[in-house]
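Up next, chain A:
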Amino acid sequence: MREVILLTAALLACTAGMGWLALAMERHWTQVHEGEATAAQVLRMRALGTLGLAAGLSLCLAADHASMAVLVWVMALAASALAVALTLTWRPSWMRVLTCFAG
Partner candidate 1 sequence: MRTNAFNRGEHVALAARILLAVLGGYACCWGVVALFAAATFALGAEFHDGETLGSILALLLYPAAFLWAFAARRLWLAGTVLVGSGALMAGTASLIQSVLT
Partner candidate 2 sequence: MFQSFRHAATWVHTWFGLVLGFVLVVVFFFGSLSVFDREIDRWAIPESRFEPQPMPSFDKVLRPVFDTMQPMKESVDAMRGKVDGPMPERFDTVRSWSAYTTHRDPVLLLWASYEVPGAQDPHDRVWGNRTIDPRSGKVFPDDQLKIGSQFFYPLHYGLTLEWQDLGAWIVGFAGLVMLVALISGVVMHRKLFREYFTFRPTRNIQRSVLDLHNMTGVLALPFHFFFAFTGLLIFAGHYFPVTHTQLEPLHELHEKIEEQQTGLPQDRAGVPAPLASVDAMVAEARRRWTAKGMAGEVGLVSANHVGDVNGYVSVWRAGTDRIANVSDGIHFKASTGEVLYEEPPLTAVGSVGNFLIGLHLQHFRHWLLRWFYVLGGLMGTVCLATGLIFFVEKRKKQHAKAGGQSRRVVDALAVSTITGMLVATMSILVANRLLPEALPSGWPPRGDMERYVFWGGWALAMIHAFVRSAPVAMDRLNPAWHEQCWAVAIMAVAAMLLNWITTGDHLLRTIGAGYWPVAGVDLSLLVTAGLAVLSARRLGRKALAAMPVPRGGTAHA
């Protein structure tokens, strides 16, 4: 059960992280938010994105031993990037929640 919770959290962290990294790109920011992002907002999105992915890695490492955890994380990155890309294509408004952190 502990593993399930940790891995679910890892997936959520990676998805949020990928989402933030996507929003740091102008073409995706404008899909979700009015107007352009300021330089500070872009920086914040990138930082949050990196943190999200790093948090995902830590959670994976907490769930399994190192060699397996890194593998799970790499695959989670692919899965979460795919989820973000498809969300941006079909339901960009769902990404709005992440922009709240943009400040």
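Quick note on the criterion: a contact is a pair of C-beta atoms (placed from the backbone, for glycine too) under 8 Å apart; a residue touches a chain by one contact, two chains touch by 3 or more; residues count from 1.
The candidates came about this way: all candidates are chains of the complex that A comes from, given by their letters.
No experiment lies behind these values; they were computed from the predicted model shown.
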Item to check | Complex member touching chain A, one of 1 or 2 | outcome: 2
Checklist outcome for this item: As the complex stands, chain A meets candidate 2 at residues 7, 18, 22, 25, 27-28, 64-65, 67-68, 71-72, 74-76, 78-79, 81-82, 84-86, 88-89
